[in-house]
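First, the structure itself, so that you have it in front of you.
One chain of protein is taken out of this complex; the other chains stay put.
Naming follows writing order (A, B and C), and every chain is counted from residue 1.
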Amino acid sequence: MKQAREIVDQMYSNDAFSIWLGIERLEERAGYSRLQMTVREEMTNGFGIAHGGITYSLADSALAFASNSHGLQSMSIETAISHTRPVKAGDILTAETEELNQSKRLAIYEVRITNQDNEVVALFKGTVFRTEKPW
Amino acid sequence: MKQAREIVDQMYSNDAFSIWLGIERLEERAGYSRLQMTVREEMTNGFGIAHGGITYSLADSALAFASNSHGLQSMSIETAISHTRPVKAGDILTAETEELNQSKRLAIYEVRITNQDNEVVALFKGTVFRTEKPW
Amino acid sequence: MKQAREIVDQMYSNDAFSIWLGIERLEERAGYSRLQMTVREEMTNGFGIAHGGITYSLADSALAFASNSHGLQSMSIETAISHTRPVKAGDILTAETEELNQSKRLAIYEVRITNQDNEVVALFKGTVFRTEKPW
Partner (left out) sequence: MKQAREIVDQMYSNDAFSIWLGIERLEERAGYSRLQMTVREEMTNGFGIAHGGITYSLADSALAFASNSHGLQSMSIETAISHTRPVKAGDILTAETEELNQSKRLAIYEVRITNQDNEVVALFKGTVFRTEKPW
């Protein structure tokens, strides 16, 4: 079975939107991902803060990388996010996953997103379906 | 109090990310929003389909427009999305809100996203906090 | 394959907790359930209103009956509930399901719970995993 890094290399190199976001991979292993990105002006919304879709997208990429890097192709079933603090252009965001549970076909992850001052800006929870198809 | 259209005009004109997404406003009134966008290659992920963050972002914009257009500034508290069907580059997505409940300080919305074949591709639910600050 | 009524008969007759709750089945067919119950004093909490677990339990039974009555054994993966209005002892609650989406292995349901004045007291969303095991 392929290693975590090899799988995420393959995922990331095709992931145009994660590249547009400027996502950098800080660390990865089976079931784990830590990502970073810097918020740009074009990612903000009508309130002058980052659109909720930006932190969601970062967390969703972390979920995809963490869950797929076990070696089986995994698809998101249900995700939820709370935006706990405003994010501004120039903020540096770090997303870190925690695998809360894994069974044969399902796994649950929490993703915490923090800013450069180590304040939690978003809390994300995602459930994935683990297919039988290997990477 | 300002009208729905005036409020969303003001929100949208500053919403750089919704503009990047190519979101068009089809219809709006107090507590309601219907939006449309076309998925581009740069919005796809490592599986060759739209990144989950794209449909989330569209739904989150619809939530913001619908909830704020009652006239009080409203902030997202908690949102959840299920991606029910793959979305491809070229797909035309329509997001439509339904206000499920509204109390003095809270409101709950469902957003359904459908593609050009009228298939549901994502189901979103969002809860907002209604501040006392008017638009 | 067994019919909806036969499946729910079998589920309900073994469901000690639904019986304790006093749940009555008003209507059922494949993918649909409508249930009713009356809130008793012993179901209230420290605020003098029904414990959040009571409306959750009613909704969760409706989810189980609706999803299993397609004929395949189905297990809850993820559920969420918002309690939108206080419920008091003596209130008569009706839960009605809506199947929002169904694919081969997954299905998503919404359950609305209303009181005797037809006010929404809880909004529930549940995702189930559809096993290959028939009833």
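In this text, a residue touches a chain if its C-beta (ideal position, glycine included) is under 8 Å from a C-beta of that chain, and two chains touch if they have at least 3 such contacts.
For clarity, every value in this text was computed on a predicted model and none was experimentally measured.
Here one chain is not drawn; of B:Ala30, B:Ala89, B:Leu106 or B:Val120, the residue touching it is B:Leu106. Looking at chain C, the residues touching the absent chain are 10-18, 20-21, 41-48, 50-54, 56-58, 60-61, 64, 76-83. For chain A, the list of residues touching the undisplayed chain reads 80, 82, 84-85, 100-101, 103, 108, 110, 120, 123, 125, 127. Chain B residues in contact with the hidden partner, per the touch definition given at the top, are 77-78, 80, 105-106, 127, 129.
Note that in this section only the chains that are shown with their structure count from here on.
Both chain A and chain C derive from one sequence, and where they touch, over half of the residue numbers involved are common to the two copies.
Distance from the chain A centre to the chain B centre is 21 Å, each centre being the mean of its Cα atoms. Separating the centre of chain B from that of chain C, both taken as means of CA atoms, is a distance of 29 Å. Each chain gets a centre from the mean of its Cα atoms; for chain A and chain C, those two points are 33 Å apart. Under the contact definition stated at the top, the residues of chain C that touch 2 or more other chains are 80, 127.
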